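Each remark here refers to the structure printed beneath this line.
Not every chain is included here, but those present sit where they belong.
Chain IDs A and B follow the sequence of writing; residue 1 opens each chain.
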Amino acid sequence: MSMMKAAVFIEPGRIELVDKPIPPVGPNDALVRITTTTICGTDVHILKGEYPVAKGLTIGHEPVGIIEKLGSNVQGYHEGQRVIAGAICPSFSSYASQDGYSSQDGGCSCHGYKPMGGWRFGNSIDGTQAEYVLVPDAQGNLAPVPDGLTDEQVLMCPDIMSTGFAGAEAANIKIGDVVAVFAQGPIGLCATAGAKLRGASTIIVVDGVEQRLQIARQMGADITLNFNQVDVVEEILHLTGGRGVDAAIEALGLQSTFESALRVLKPGGTLSSLGVYSTDLVIPLAAFHAGLGDHKIITSLCPGGKERMRRLINVVASGRVDFGALVTHQYALDDIVAAYELFAHQRDGVLKVAIKPFA
Amino acid sequence: MSMMKAAVFIEPGRIELVDKPIPPVGPNDALVRITTTTICGTDVHILKGEYPVAKGLTIGHEPVGIIEKLGSNVQGYHEGQRVIAGAICPSFSSYASQDGYSSQDGGCSCHGYKPMGGWRFGNSIDGTQAEYVLVPDAQGNLAPVPDGLTDEQVLMCPDIMSTGFAGAEAANIKIGDVVAVFAQGPIGLCATAGAKLRGASTIIVVDGVEQRLQIARQMGADITLNFNQVDVVEEILHLTGGRGVDAAIEALGLQSTFESALRVLKPGGTLSSLGVYSTDLVIPLAAFHAGLGDHKIITSLCPGGKERMRRLINVVASGRVDFGALVTHQYALDDIVAAYELFAHQRDGVLKVAIKPFA
C-alpha cells in the first residue's frame, strides 16, 4: 500500500497519470481513499498553464471517499467512514479564518492572510485526482456523508455548489427579487439554484448553449436568454420595465459578462462575481453612474469546512435541488487524460465528469 | 416678498446672481429662508460644465435656514422654526426608498428607481444658493436644529458629514479595524471622522496637502501619509506587515486613488467608494486576485431625510466630532461669484465657505 496513482501537472498542456508514494499521516491529517472526484474549470486553466502550479503536483480539489487513516489528534471520526471535504480546506486557526474569511486563510506564521490561501488541494498541496488524498486540518474539514446519498449526489458539494450558492448568498437576495445570472456552466447553474433557494422570484439566466439553458430551467430559471439570439442587456432592461435587476451574478470571468451584469443592475443593486478573470476589468462610467449608484460589487471564493459541507449535504438530502443532471460522463482514473480532453473542449454536452479511481 | 436673489447656472464657466420669483408653496412643500449655505465640489463640476444642469437653475444643495411658509399638509413644524434639509431630498414614497435606496428615489410615475434621483436641489429643482429654497416632500425632509447649535456647526450635515459617514458605514468597519482613507478634502475628512466613530483603531489617511493632513489628525487619523513624499501603497502594506487594511475609503474620484485603495486592501476587505468619477475605472487583475479575493467594492450616495439629519445633528451636539475647522471662509450671497473663484481654485487653504444670504 505504499504507492498510488495520481494525475499530476507535468508542464503546460500535459497532465499525466503517474505513481507516487502514499503520503504519511500527521497528527492533524486524515488520509482519504478517493471513490469519486471530478475535473473543474480551474483544472483546465492549470492544464493550459494559465494558472501556475508546481510541476509534479497532483491536481484536483473535489473529493468523495473513505477515511483510510486518521491522524492521532483527529476525533469524532472513524476509519472506513464515508466523507467529503471542501475544495477549500482552511486551517480555521488563522487570523483570516477567525475574521470570517477562511478561504483567504493565511496559515499561522505570518499576518494571517494569504489570497486564496484556503485553496490547498491541487494548488499548494497534492490534490484529489488520485487514489488517495491527504486532508490537512482534518478535524475542521472532514464532513460525513449519510448512507442514503450516492457519491454523485454529493460530488458537487466541495466546489460548484459551495461556489454557486456563495454567489447567491453574496448577492444579498431578498424574497421577491429579480436576479440575472450570466453564464450557465456548472457554477452558473448552481448560482441559479442558489438564487431560487434564497427567494428570488424572477431568475433570468444567460448563456449561448441551449442545452445549458434547458438545464437552467430545472435549476430554477424563470426566463432563459441566449446571447446569440438577443441583446441580453437590452432584453433584461425591457423585461424589468427599465428598472434593472436587484442582483446580477457573474459566473464566467470575462469582461463582457462582468460589464453586462453591471449594465442590467438597478441603482442600489449587487453585482456578485464568481468568475476567475484573466484580464484587468473595466467598469464603464455610465453603467456605474459615476460612482453614485449605491452599487455593490462583491467577489466570492468557494467557502469550505465541514459545517459548509454539512449544510450543502443537507440541501441535497432534502431534495430541494437535484444536481443529478450535471454529471454527464464517467471515467476511470486510468482514463483521466481522455476525460481532460473531453472536458477542456466542452465536447459531447459535457457538464461534469465523475472520475472513479477504483471503479 | 415676491422676488429673491439666486445663484444660477448660466453656461459653462458662469454662475451668476440673478433675481427670481420666490416660488409658490404646494401642499407638501416648505419654503425655507436660507441663513447659511455653502459650495460643494459638485457645484464646481456644474460651473465647469462637467456635470450638466439646466440653464437658469439655482445651484447649491446644503441648506440651513428658517421655515418661512409650510404647505397645508405638512404637520409638526411651525413657521419661524430653524431647520436643515439633506442635500438628498427623497420622496420616501417611491419603490426605491421603501427598498432602502432613498438616494436613488425614482419618484412615483415610473418603476420607482432613478439613478441619483433623490438629489434634487441644484440638480433637478432650484437649489439653496439663494435667499429662499422650496423643500419638496417637506414632511420627510425638514430636520429641526436645536437652539444651542450655530449654523456653521450644522452646515456640514446636509452633505459632507452624511456622505463621509456613509463611506465609513459602507466600509463595514469593526472595532479594531485598520482603515485607509484616500484624499482628505472635506468629504475625506468626514470619512476619517466616520471611521473613528465606527471603531477603527488605526486610521491611515493620504493626501498631498499638509494642512489637510493636519486637520485629519484632529478628525481621528492616527497616521498621515503625503503622497508627494512616499509611495503610499508600499508604505501602507509595510505598516500593516503585508496584511493590508480591513477597509479602504476612496474620497476623490480618480483612477489612481481607486486603484491604490484596492492595492492596499486585505483579501476579504471592503473598498468603500465616495468619489464622483469622470472616467471609466480599471480594476487591475493582480490587485483583484483574479476575482477570488472575497473583495467588496461599495459605492454610496449621500443619505438624506430628516432621520439621517437628526442623527448627524446629534453627533454634532454630542461634541463627538468638531467640524468647526472645516469652515475656513465666509461670504455674503452677493459675493458668491468670488466665493466660487476661491473655492474652485482651492486658494488660501479653503475647505468650506459659509455663504450668508442675509448677513
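What we mean here is this: a contact is a pair of C-beta atoms (placed from the backbone, for glycine too) under 8 Å apart; a residue touches a chain by one contact, two chains touch by 3 or more.
This structure is a prediction, so every number in the text was calculated from the model and none was measured.
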Total copies in the full complex, given that 2 are placed here: 4
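In this text, only the chains that are shown with their structure count from here on.
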Relative orientation of copies subunit A and subunit B, as a Cα rotation angle in degrees, nearest 5: 180
Between subunit B and subunit A, distance of the C-alpha-averaged centres to the nearest whole Å: 41
Subunit B partner contacts - residues on subunit A that touch it in the complex: 96, 99-101, 103-104, 110-117, 240-244, 253, 266-268, 273-285, 288-301
